[in-house]
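Of the protein chains in this complex, one is absent; all others appear in place.
== chain A ==
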C-alpha cells in the first residue's frame, strides 16, 4: 500500500455567522510528513475534520491522489484510506482496547471469532513498536497509553494518509519521540503520508518536512521546515501581532505562608489512596512548581485543593485557617484556579461564554441586583473579559463547548484572573496552547507572583516548571519525593525522582 497525496482547494466552513475557514488551499505530497500550524482557534481542527468527513465544508474541494472526492461521512474517508487521531480521545471508554480495534476494522464478519481476531491483532502488534494492554477497558488506561492505542488503531487499519490533531499533548517527550519516530519511519518507507497539527516547534523541526500555516481561518503560507526556520513560522502564525515578552522575574523574598499542606491523604474514584503523607507550603510571592509524570496523584491533589474532592486525612490550611474549598473559603483566600481539562472541570459546557465568565461572581453586584441577575451586565462584562484576554469566540452567547481547546483555557483564565488574586492553583496551564498564548499565560502567572500572589504550578512539562518556578517539588506515587531550586536542578536527577514510583 502506497502513501496518498492530498490536496484541498478553496475550502470554506462557517458556523452560523462565524467564518471558521475561508479559501484554504494546500497540498500534502505522498510520503511526506506535513505540519499544520496556527494559533488557537485558527481553524486547524476544523480543516482536518472537514477532510475526514466529520464535518462538511460549505465550499471547496478535496483531492485524493489528484482525483476530486466527496467525503460526506467518516466512512467515506475510511474507504479512501484516510484516518485521523482526534484532539480528544475517541476510543469507547467502556470497551477494551481489543474490542475497540476489532470494531474499527473493515469487513468485520457478522459473527465474531474472538480467538481469530486476537491472533490477527497480536500478529500485527509484533510488527508495531507500540505496546498497550489489550484487555483492559480503555477508561482505565493512562493518557499516554490511550494515545498509543488510538495510533495503533489507525495503523491497524492500514491507513495510507494519517491526520494527527495535537497527538503528543498528553505524552511525555520520550513517548512523543517514540510515536512520531515510528510514523516518520513509515513515511520514509513510502507507506504513509502524515498531516500533523502541533504547537511544538521542537517536534515540527525534528519530524516534519513541510508546514502549512493558518491564521484566523485563512491560509497564510507554506514551505519547507528547514527553509522557513522557527522565526519565520512563528511570524506567519502571528501576523502583525507583537510577540509577548518573556516573563520577567522580580527579585523578592517570599512572604508569609499562604497555603499549607501537611500529611494530606486523598483517595481516588475507587477509594484507593492517590495522595498520602503529602506535605508542602506555598508562600506569598513565590511560584512552587510541582513536577511529575501524570497519574501520580496530581489530579486528586488539585481537586482536593479546589474543594472538588474530599480530604481523607491531614491538614489543609490557607492563611493559617483550616480550609476545605467551600465557596466562602475560596473567596476569603482570594483563590484562582485553572484545573486540567478546564472544559470539564471549570466550565458548564452548554452554557454561554458570558455565563461561564460570570460563574465566580454572578450572584454579587453589579451582576445581581436584589437577588435578580442582570443579563445585560453579565454580557457586557463577558465582552470586556473576552476582549481583554483575547478569547476567540463567535460571541459572548456561544456555548463555551464550541470554543477551540485553547480558547476555553483563555476564557477560564479570564474569569479567574479578572480581579487580583492572592493564591493561584494551576494545573498544566498551557496544555494545548499555541506558543503566543502560552507565553501570555506564563507572563500573567509571573506577574501575579511579582505582585505577591502565592502560586502552585502543577505541570508535566519540566521546561515550564524550570522556567517559572522559584522552588521545584517532585511528586511521585502521591507524595513529595524531592525538592530543589531551578538553579540547582539537573534534569537527570529530576527525571530519576519522577520515575521513582
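Just so it is clear, a residue touches a chain if its C-beta (ideal position, glycine included) is under 8 Å from a C-beta of that chain, and two chains touch if they have at least 3 such contacts; residues count from 1.
Quick note on the criterion: contacts and distances are computed from a predicted model.
This figure omits one chain of the complex; the name its UniProt record holds, of "NAD(P)H-dependent oxidoreductase subunit E", "Nucleoside ABC transporter membrane protein", "Tryptophan synthase beta chain" or "Mycofactocin biosynthesis chaperone MftB", is "Nucleoside ABC transporter membrane protein".
Touching the missing chain, out of A:99, A:210, A:286 or A:340, is residue A:99.
Considering A:18, A:86 or A:362, the position touching the chain not shown turns out to be A:86 (whole complex).
Contact between chain A and the unshown chain involves residues 54, 73-75, 78, 84, 86, 88, 90-95, 99-100, 102-104, 108-112, 114.
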